[in-house]
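The other protein chains are all here in position, but one chain of the complex has been omitted.
Here is subunit A:
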C-alpha cells in the first residue's frame, strides 16, 4: 500500500484558449486540433474520448509543454505553459522504458533527474503496480502490460500536480485493468492531483472520471463535455452510468442500442 504523501499535493488548474495545431505530413499541412477551448479545475479527473488519430495524444503533448501550439494559449494557474515542468507528469501511450535501466532505475528516473533520492517511494510505487520482485528486471524481460505498469509507477513517484495519462491501461488484461483502475482512482482521491486521461474504453472513463470530453474525428473539435456527477465509488452496473454510456457512444457515432 502506498501511504498518503507527506506533502499534500496542490492540484493544478488548466485553461486552454482556442488551441489550433497541425503537422506537415508528406508535404501537405494536416490540421490536428481545431479551436480547442477548455477549462479544467484543480482536482478534476478528466477523461478524453475520441476516434483513433483525432489528436488526443497531440493535445496531451501541448499540455505537457513538449511542443508549443500553433495558435492559442495554455495557462496553468494563469501562467502560460512554455515548456515541460516537473509538476506536470506524463505517462506516454508507449511505455518508453530506458533499456539500460532496470525497472527500479526506470521508476526512479524522475528522482534522478531532479537530483533527489527517495528509495522508499520508488519501492512503494513498484509494489503498487504489482511489480514487486521485478525491481532488477531489464525492460526487455517484461511483458507489454508489465512495461506499462512500470511506466505508471514511474509517473506516480514524482508526486505530480497534474497527471497526464495517455491510455495508461491500454495493454493490460481485463482483470489487471480492473485492479489498476481502482488503484488509480484511490491515488487520485488520496493525493489530490488533477488527472487528464485519454482512453478508448468508455466504461473506464465513466468509472474514473469526473468529466468526459468527447472529440470529433481529426481535426479534433470538442463535441461533448459531460460532467459525471456521481460519487467516486461507482458501480459498473449503475443505471445512470448506462445512460451516460449510451449518450457517449451516440456522440462517438455508434448506434445507441449497441
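Note that a residue touches a chain if its C-beta (ideal position, glycine included) is under 8 Å from a C-beta of that chain, and two chains touch if they have at least 3 such contacts; residues count from 1.
In the analysis below, contacts and distances are computed from a predicted model.
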Exercise. Have a look at "Aspartate carbamoyltransferase", "Nicotinate dehydrogenase small FeS subunit", "Electron transfer flavoprotein subunit beta" or "ABC transporter permease" and point out the UniProt protein name belonging to the hidden chain.
Key: "ABC transporter permease"
Practice problem: Consider the whole complex, including the chain that is not shown, and state which of A:53, A:86 or A:133 touches that chain. | Solution: A:86
Self-check item: From A:64, A:81 or A:128, residue that would touch the chain that is not displayed
Solution: A:64
Quiz prompt | Per the touch definition above, residue among A:30, A:73, A:96 or A:182 touching the missing chain | solution = A:96
Quiz prompt | Contact residue for the chain not shown (choose from A:11, A:50, A:69 or A:110) | solution = A:110
Practice problem: For subunit A, enumerate the residues touching the unshown chain of the complex. | Solution: 61, 64-66, 83-86, 88-90, 92, 94, 96, 98-101, 109-110, 112-114, 138-140, 158
